[in-house]
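All protein chains but one are shown at their positions in the complex.
As written, the chains take the letters A, B, C and D, and residue 1 is the first residue of each chain.
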Amino acid sequence: MPRFFKRYAPPGTSPGLLTIPAEAPARPVSLAAIYYHDEAFEEFTPTRVAEALPYLSRRGVLWLNVEGLDRSALEELGQVFSIHPLTLEDILHTGQRPKIEDYEHYVFIVQYLFRHRKDATDFHLDAEQINIVLGSNYVLTVQEGKPGDAFDPIRERIRSGHGRIRQMGADYLAYALLDTIVDHYFPLLEAVGEAVEDLQDELVLQPSPRLLPRLHALKRELLFMRRTLWPTREVVLGMMDRIGNQAIHAETRVYLRDVYDHAVQAIDILETYREMLADMVDVYLSSVSNQINQVMKVLTVIATIFIPLTFIVGIYGMNFNTQVSPWNMPELNWRYGYPAVLTGMALIAGGMLYYFKRRGWL
Amino acid sequence: MPRFFKRYAPPGTSPGLLTIPAEAPARPVSLAAIYYHDEAFEEFTPTRVAEALPYLSRRGVLWLNVEGLDRSALEELGQVFSIHPLTLEDILHTGQRPKIEDYEHYVFIVQYLFRHRKDATDFHLDAEQINIVLGSNYVLTVQEGKPGDAFDPIRERIRSGHGRIRQMGADYLAYALLDTIVDHYFPLLEAVGEAVEDLQDELVLQPSPRLLPRLHALKRELLFMRRTLWPTREVVLGMMDRIGNQAIHAETRVYLRDVYDHAVQAIDILETYREMLADMVDVYLSSVSNQINQVMKVLTVIATIFIPLTFIVGIYGMNFNTQVSPWNMPELNWRYGYPAVLTGMALIAGGMLYYFKRRGWL
Amino acid sequence: MPRFFKRYAPPGTSPGLLTIPAEAPARPVSLAAIYYHDEAFEEFTPTRVAEALPYLSRRGVLWLNVEGLDRSALEELGQVFSIHPLTLEDILHTGQRPKIEDYEHYVFIVQYLFRHRKDATDFHLDAEQINIVLGSNYVLTVQEGKPGDAFDPIRERIRSGHGRIRQMGADYLAYALLDTIVDHYFPLLEAVGEAVEDLQDELVLQPSPRLLPRLHALKRELLFMRRTLWPTREVVLGMMDRIGNQAIHAETRVYLRDVYDHAVQAIDILETYREMLADMVDVYLSSVSNQINQVMKVLTVIATIFIPLTFIVGIYGMNFNTQVSPWNMPELNWRYGYPAVLTGMALIAGGMLYYFKRRGWL
Amino acid sequence: MPRFFKRYAPPGTSPGLLTIPAEAPARPVSLAAIYYHDEAFEEFTPTRVAEALPYLSRRGVLWLNVEGLDRSALEELGQVFSIHPLTLEDILHTGQRPKIEDYEHYVFIVQYLFRHRKDATDFHLDAEQINIVLGSNYVLTVQEGKPGDAFDPIRERIRSGHGRIRQMGADYLAYALLDTIVDHYFPLLEAVGEAVEDLQDELVLQPSPRLLPRLHALKRELLFMRRTLWPTREVVLGMMDRIGNQAIHAETRVYLRDVYDHAVQAIDILETYREMLADMVDVYLSSVSNQINQVMKVLTVIATIFIPLTFIVGIYGMNFNTQVSPWNMPELNWRYGYPAVLTGMALIAGGMLYYFKRRGWL
Partner (left out) sequence: MPRFFKRYAPPGTSPGLLTIPAEAPARPVSLAAIYYHDEAFEEFTPTRVAEALPYLSRRGVLWLNVEGLDRSALEELGQVFSIHPLTLEDILHTGQRPKIEDYEHYVFIVQYLFRHRKDATDFHLDAEQINIVLGSNYVLTVQEGKPGDAFDPIRERIRSGHGRIRQMGADYLAYALLDTIVDHYFPLLEAVGEAVEDLQDELVLQPSPRLLPRLHALKRELLFMRRTLWPTREVVLGMMDRIGNQAIHAETRVYLRDVYDHAVQAIDILETYREMLADMVDVYLSSVSNQINQVMKVLTVIATIFIPLTFIVGIYGMNFNTQVSPWNMPELNWRYGYPAVLTGMALIAGGMLYYFKRRGWL
């Protein structure tokens, strides 16, 4: 299956049918819940989704994190929290566009978390779809279950009670998740920047045909990031549009605006790197044509100096009979014929070198 | 007639005149009807359109599928269902843009269903115009009658009674048809992705001038798809705008939003492939100029090594008379003249090779 | 006067002054009128505009067609139908952009009718400005008077009474004229498509430097068409916006939408051809650089095979004295010296050919 | 100071400070006034701005034209007509963008009048900033005072009383000025068109590296025009938006629409020329690479014909001793050796020529 793709059900299938493609690896599901209000918090690891149900009727916020994609776990999640089948389908069929969608009882947000891998010559992105279901007093997050947990600092903030997170509602938790996701772009873009600068250095020091595929590969990774960054900006705007509805409170606006600002900045930086890469392709192509030019000049100089000289030595290699006529190559019998020819050729070569130097070919 | 074209009546013709171009092959028309409500369903194969008329006055939904384009069948369809002549003209003159249009009693939708054919070097798309007429309690679909029926899974869902389709109205059936059409883009795009990757592999392993026309041919197919995908997105948006009017109910909104999302995703993937193809043209052109560069270098190295050597051997092929003067080529009579010249030439060649190596030409 | 240009009065001239440039050829004006309502029609050929005046007070529609541009005829037209001087100026100064403008008593529409001329290598467009003045119960059309009449089919429809044209008002007649004008783009675009395909075939079979100017000439003709097609779309939209005002009735909307659809389709096709032409320039340039590459390879192969061989034969053409020393070219006196050298050179040439073959240069 | 620039005061200066840069040449100011209403007109040449003051309280329109930029004259103008210091600053600091701005008692319009200079190879634009202050019953125009007066035809229309200008208000006079300014673009664009065609002809007949800088110079002049033409269109739109306010009457709308139309047409033509110039750069680059191709072919043909022949004559120039062995170059002693070799070489050369001809290299 090519890159940039989403999983899809066969065309014509009923919507909301949770079909896991056969080739998908089985990912064991693990749950982690945290329940908090301004005065207390409680952390637990339910084995089934239903165990989280009692917390929904209390005051405070419940955050249930699901790691791994499993059809039966998703179906249980759907029943306990009244999740629409289309939402479940979008969670299961990873590769969705980042988006924000209203459902009757909740807002559904799709985002991506990027990780990068960099070796000597390659820069490779890996993306994990993060699904956020924001209800009036709960937040569900469903991750694909790739290694590494980006949300630990938020858990730590809840535990410590520092900052405002414990005083605010579920919308603030959703904001904190979005903020973390957007802020993950900055170290990533920093790494991209370093990769761009590495390429640029190599381009100046030793332009080689191996650079172009690497330039294009990096461009492709940026294209991939861009495809998620632009809609991420839309998602944050969408959150701000929903203030007043859907349990998103006006106090969160100033924080969402901050996330929006970061997203726009990340886009700015990304577009700048894209323009720089495009310029670098130009520079590379020009340096190649410049190399051809250099090689051509060396060839031309050597060939144009020696071709006339070789002609001259060819003349005196002719076998005209000097004895039948004084007109036939008398030079051959001159006393200083040979030194005269050598001197003449040296003068010709010197004159040519001078001429080439003046034309800037050397 | 060139590709990308629509059939058209001669300019000045009265609108709604059903003129079939002479060269159009006769396509026998076949009808298939299915009538259902939440408790029952009935399938039948009418021989004439009029046989479907009685079902229109009952509760439930009638879906009449017409395969093949035939003037008289279309005229009967127009009379039985009060279809506007301009609608009939659009159905007959295939090659319309995907669109959604309101008429007094129904909504008219034009879509395309793509099939692809792929051989060793070519990727070829074939498109069939799908016309959907959505009335208050019926859906008409008119297909050109090319082989293969994409809507069978929907019929199966009606028969089985699974999912919601039997509980919902004609608008949900229209949604299901659109959903199927949009979902057909994904396997298609997957095939495109494979074709793109095949080309990319060949580009790296053995760039040949035969690749460029294939790149452009694939680009052209994508251009063709793009011309239908963008308006498809507009059509789905148009369905959502009409909620409340034209027998499209609010409950269908969440499903239409899902189709919209898929259409946007398909566009995203398509645009990504288009950008990749554009990059590949760059890479190809650069690999060609790189080849020229390589060839130039080999020529230059060989020529610049042998041209001076040939000059030297030319010198000692001159016929200056060594007997008239000790100045005339005394080397010829030296004891070690020949080995000395050979050694000198070897040193020159070696020095040049060393110089070229250091400049990175070898 | 360069192409793409409009006639203009000297800057600072009073608006509405009907100045015909001196170089404009005298075009004799001819009038043709047709008057109709649902029950009858009457056709006549007035010699002066004023003869049409009595029909304006009767029920029914009057269509007066003016062929040719003549200052005094236009002034009479202006007086009889109360046409604003700026309208008359726009009619006289051909080369206006397609547009729709409201005046107090009428709507003024400018359109173009294209004719094309195609010879072995050229595709040339010729455009005629068509002016339509739509009043409450009359339509005036003013044509430049170039040969060929595109509106005859409409006259025929009025005469025959087929279709709706006799039942509808002046707005429907204006629609019919627009429809005819837009539908004229399709055979034109078909011809363009054939020209594009001819060029593409030549490009593959025998790319020659003569193709590029032809590509650009065709591109320029498409640019010219594009400059009228896009505003044509705006004109039709403008007609739809004016429904309710200016004697354009709601019943005409569905027909105007159809024209709009055709205009958008024509634009689509046009843009597709433009993209194809741009691609073809790429293909051409690449095929040229590929030819250079081929030529380079042949030169390199021949030169690199013969240059070393020529060096070798040069060696044995040296005149070292074999008698003064056994070190001086003893090969010359060997029994099999000559065959050995020939064999050695054959081996070198063979080895090089094998090497070039393996590198893919042959 | 580079081209495309505006004069500016040092950053941090108080707004509305009338600082004339030291290097600005002193331009003596001259005034010209014309006062008119439907029944009479009066022309006079005030020496000070204040002399025009009494006319402001009478019915009718006063048009005061100021030629030349002088700080004290502008300050007097500011006091007499209550002009805002920012307006005066914009007038003095020439190089403003074309714009329209509301002030309390007047509308301020900035426009440009272009003059062109054309010699054998160059096309050079010169722009003069025209400032128009439109009050309720007066119009002030301030010009930089470059030679040539574009507004004479308008004065002539006022004097003669032809046309509507004497019947209408100050807004119509402002329209007439704008109309004249926009209409000046057409002869200019005609000259551009001729320059484009000249370049195109040269490009076809004798492409030389001197053409490219001229192409780019012309492109730069068009860029310069474009920077004023697009905002000119905005200015006219702005006039139409202000109808009803600021003493711009509804009757002027139809005339402003006409100016708008001309501005759009001028933009259209300009953009067409820009596209043509971009194409011409392509054609030029391709013709250069085609020339390289031609030169390469000649070189290749001559070199590949003579290199093998030179090798052959080199063989028979070897000095193998024919006397020590019958294997050593027996051809040298054959009776027809020399003619045979010559014939063989002629055959080889002929074969090669035939082969090159078939490959299309000759």
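The rule is simple: a contact is a pair of C-beta atoms (placed from the backbone, for glycine too) under 8 Å apart; a residue touches a chain by one contact, two chains touch by 3 or more.
Keep in mind it's a predicted model, so treat the numbers as computed, not measured.
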Among the options A:D70, A:E101 or A:D179, which residue touches the chain absent from this view?
A:D179
Omitted-chain contact residue, chosen from D:A50, D:V204 or D:I302
D:I302
Missing-chain contacts on subunit D, rising order, are 1-6, 8-15, 17, 84, 86, 96-97, 99, 101, 103, 206, 209, 212-213, 216, 219-220, 223, 227, 281, 284-285, 288-289, 291-292, 295-296, 298-299, 302-303, 306-307, 309-310, 313-314, 316-319, 322, 329, 331-339, 341
Applying the definition given at the start, please give the residues of subunit A touching the unseen chain.
150-154, 157, 162-165, 179-180, 183-184, 186-187, 189-190, 193-194, 196-197, 204, 254-255, 257-258, 261, 264-265, 268-269, 272, 275-276, 279, 282-283, 286-287, 289-290, 292-293, 296-297, 299-300, 303-304, 307-308, 310-311, 314-315, 317-321, 324-325, 327-329, 360-361
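Just so we're on the same page, only the chains that are shown with their structure count from here on.
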Subunit B-subunit C contact: same residues or different, taking over half shared as same?
different
To the nearest 5 degrees, please report the angle of the rotation taking subunit A's Cα atoms onto subunit B.
70
For subunit B and subunit C, let me know how many angstrom lie between their CA-based centres, rounded off.
26
List the centre-to-centre spacing of subunit A and subunit D in whole Å, with centres computed as mean CA coordinates.
42
Listed in rising order, subunit B residues that touch 2 or more other chains are 289, 292, 296, 299, 303, 307, 310, 314, 317-319, 329
With chains as vertices and touches as edges, which is it: line, ring, star, complete or other?
line
